[in-house]
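The complex appears here without one of its protein chains, the remainder shown in place.
We just call them A, B and C in the order they show up, numbering each chain from 1.
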Amino acid sequence: MKKIINDPKRVVDESVAGFALAHADLVTVATDPIHVVRADAPVQGKVGIVSGGGSGHEPLHAGYVGHGMLDAAVPGAVFTSPTPDPILNATKAVDGGKGVLHIVKNYTGDVLNFETAADLAAADGIEVRAVVTNDDVAVKDSLYTAGRRGVAGTVLVEKIAGAAAERGDSLDQVAEIAERVNANARSMGMALTPCTVPHAGEPSFTLAEDEVEIGIGIHGEPGRERIKIEPADSLVDRLITPVIEDLPFSSGDRVLLFVNGMGGTPQVELYLAYRRAAEVLEERGIRIERSLVGNYITSLEMQGFSITLLKLDDEMIELWDAPVHTAALRWGR
Amino acid sequence: MKKIINDPKRVVDESVAGFALAHADLVTVATDPIHVVRADAPVQGKVGIVSGGGSGHEPLHAGYVGHGMLDAAVPGAVFTSPTPDPILNATKAVDGGKGVLHIVKNYTGDVLNFETAADLAAADGIEVRAVVTNDDVAVKDSLYTAGRRGVAGTVLVEKIAGAAAERGDSLDQVAEIAERVNANARSMGMALTPCTVPHAGEPSFTLAEDEVEIGIGIHGEPGRERIKIEPADSLVDRLITPVIEDLPFSSGDRVLLFVNGMGGTPQVELYLAYRRAAEVLEERGIRIERSLVGNYITSLEMQGFSITLLKLDDEMIELWDAPVHTAALRWGR
Amino acid sequence: MGLDITWAVDWVRRSAESMSEHRVELINLDREIGDGDHGENMDRGFQAVLPKLDDLPAGSTPSDVLKLLATTLISTVGGAAGPLYGTAYLKASGAVGGEVSLDADAVVRMLEAGRDGIVLRGKAEPGDKTMVDAWSPAVEAARGAAESGASAATTLQAAADAAAEGAVATEPLVARKGRASYLGERSAGHRDPGAQSTAYLLAAGAAAASNGTSA
Partner (left out) sequence: MGLDITWAVDWVRRSAESMSEHRVELINLDREIGDGDHGENMDRGFQAVLPKLDDLPAGSTPSDVLKLLATTLISTVGGAAGPLYGTAYLKASGAVGGEVSLDADAVVRMLEAGRDGIVLRGKAEPGDKTMVDAWSPAVEAARGAAESGASAATTLQAAADAAAEGAVATEPLVARKGRASYLGERSAGHRDPGAQSTAYLLAAGAAAASNGTSA
């Protein structure tokens, strides 16, 4: 394992400390237990939004703390959900009197820890609602599984819900739009290479020189199937087809096309994938209204990418375009 | 070699095509020969700024085309300087009557091809000046070498010169500030892993499981020395010390600290490195006024990072803060 | 002879030792069908509780130790295992509240409450390839032992043995809860890391008990 780290046990602490120094204008970082809070929190009269989860997916979530998006992020150990304490602290820190929304990716650990924190916050008189994202079509949803995973769609939920909160929506309204974005978002990813969790020291799985994993999760969880590498256009087709057919997205739909890198993928490959994805949508009469291309929700240094489609309505477009000022996503100010 | 590509010979064309589709609001892309031009070019009464070089360093340069930065970018084949034709075409396309600045990284190929293009543009009556960036302290500068390489400092030159052009400075003034930024910027990088040029199909060099390369260039050119991997803090010290001592940067200086990823480095590691770099500067009484952390000039999927320091003056700070709206760098609008 | 505060503290100490010792093994099991952090998570949690044991007030009961363990795990482990084990120990603590010394029946009540806590939070059924597949046979075995008149220590040993078998028996199963469920059929052929850690934790309890009896 080669990484730019010191003690594997201190990776998250030291990285978040660096983040705090680099973005002191945007965030305040509390340590022990660690959570990242918008510098001007709590914003009175605004719904607070807290998200979090295991570290290793940066810029998710700390990179999205700031005006128009999250009020706080709670990073756990690498790929490990945070415990309830920092979630509770973050929830208290961002409560501006209008309640707090938890945006939680659908993993057993995240759901359970956020649940506990929400119970504790409620006991302290803070109104909390949770939206659980589960946009990954790679895993069959069923009563007999943990359900679909929350992946790249989470970024879109955070941006759009963040804008709704910023314009003054109520907790119910913010939760409703967050649910709506999640319900209209679908994703699927693939990996060329595994990633290595610092404290594990070994790659999360192994792939032969000519193999790729289709349907990969964002924790290096193996996916749907392992196949021989194919040209980029075929790989894009393998991801976008199930995404399109799941919702389904149909001719005339307006979408946001999000091509996300897994952390170790060069931009040149992401845009190359974007080209094919746009072509497929064009062929199907699906209109790309907005785009996002880059490493926005990652798995450490994993190489690979995911494709997310979000079916847009006018309100979502307006909220997507609204100003946002965070470390990783910024426009309009 | 595992990459998200189709035909290795069409990587740049297809990727730039994707870029054009994703950022149609910002840029227009001319093909054959390929160059990326600001959507509203030529901006009358504004100095045009053109940069370019081999592909594989994305977001450099196309990601920096837009308001407040570059007017055009000319991507060559991967790691290969573009030929004079597209540079000439780009130069003509962005000439708004006030002349054009070429920002060229100091590599024999880039210098020669931009020189030829400038001669041809001059023959067409366009006033062209070139600024050659050479901020890499890893390579000893000497009469007997090709001189220092232009690396991450180039991004800072492009941003600040771009802002000067946007506010209406003359060609001489824009060139002067570009020279000033280059003269006050120093960088050094390292790599954990090599990168693989698509048409080569093999890694640019090999490193053992426990080796890193100090002083790496942005084309996977081997650097100063190969050492056993060390903790992140020591690696940061190995990069920042020669950077500080070269200019030199001294107590009381105000700087921009730029921690750049080589393309395959996760953010968690970049911020961890930033933490140590900030600590070193603090110890030396050097004041961090501005920061930039991320993958801004890369070597395909190479893992590693570089540290750049720019000694700031008031004008540079003002120009750094000025609005910029490009695919990869955006604030203030 | 029942299991008292000394046993309870010893259980936690031995558990911490076992989690350290098997940290890499549990990480590797979790890498196969999860995300490779289970050993790290458990080790972090149990290391965190050790210093707190010294601050237990005089007169503390096994229930107090279990509660301390529960709250520490909840606030340090994270992931799925943190809340699940946290709830297990919290409910176990409640089931033997106030008792100074646990007899065989108390051991059964404790284990059953623990298992029920996990099921309440995690909604897994036996056969879903989770830690429940170690806890459930452990509870049954303990009940059987206690009903046939075994000592508390022997009862706990029976539970530990059954948990170990239960962990092994997760290998052919297809996971239907937790991260491994994303793998579908491909989860078969691997042991569930949480079931294995459960086996180690109950083995630590049994070892502490037999040590107490023989001492």
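Structure notes:
Following the convention adopted for this analysis, a contact is a pair of C-beta atoms (placed from the backbone, for glycine too) under 8 Å apart; a residue touches a chain by one contact, two chains touch by 3 or more.
In this text, all values refer to a predicted model and were calculated from it rather than measured experimentally.
Although it is not drawn here, the omitted chain touches the following shown chains in the complete assembly: B. Summary of contacts with the chain left out: across B:S81, B:T154 or B:T326, the touching residue is B:S81. Across B:G217, B:P242 or B:G264, the residue that sits in touch with the chain not pictured is B:G217. Across the interface with the omitted chain, subunit B contributes residues 33, 54, 76-85, 107-109, 112-113, 115-116, 138-140, 144-146, 149, 197, 199-200, 202, 204-205, 217, 219-223.
Please note the rule applied: only the chains that are shown with their structure count from here on.
Of all the chains, the one whose CA centre sits at the greatest distance from that of subunit C is B. Taking the mean of the C-alpha atoms as each chain's centre, subunit A and subunit B sit 29 Å apart.
Subunit B and subunit C, compared by their mean Cα positions, are separated by 55 Å. With each centre defined as the average position of its C-alpha atoms, the distance from subunit A to subunit C rounds to 33 Å.
Chain contacts: subunit C has no residue touching two or more partner chains. Multi-chain contact residues of subunit A, defined as those touching 2 or more other chains: 78.
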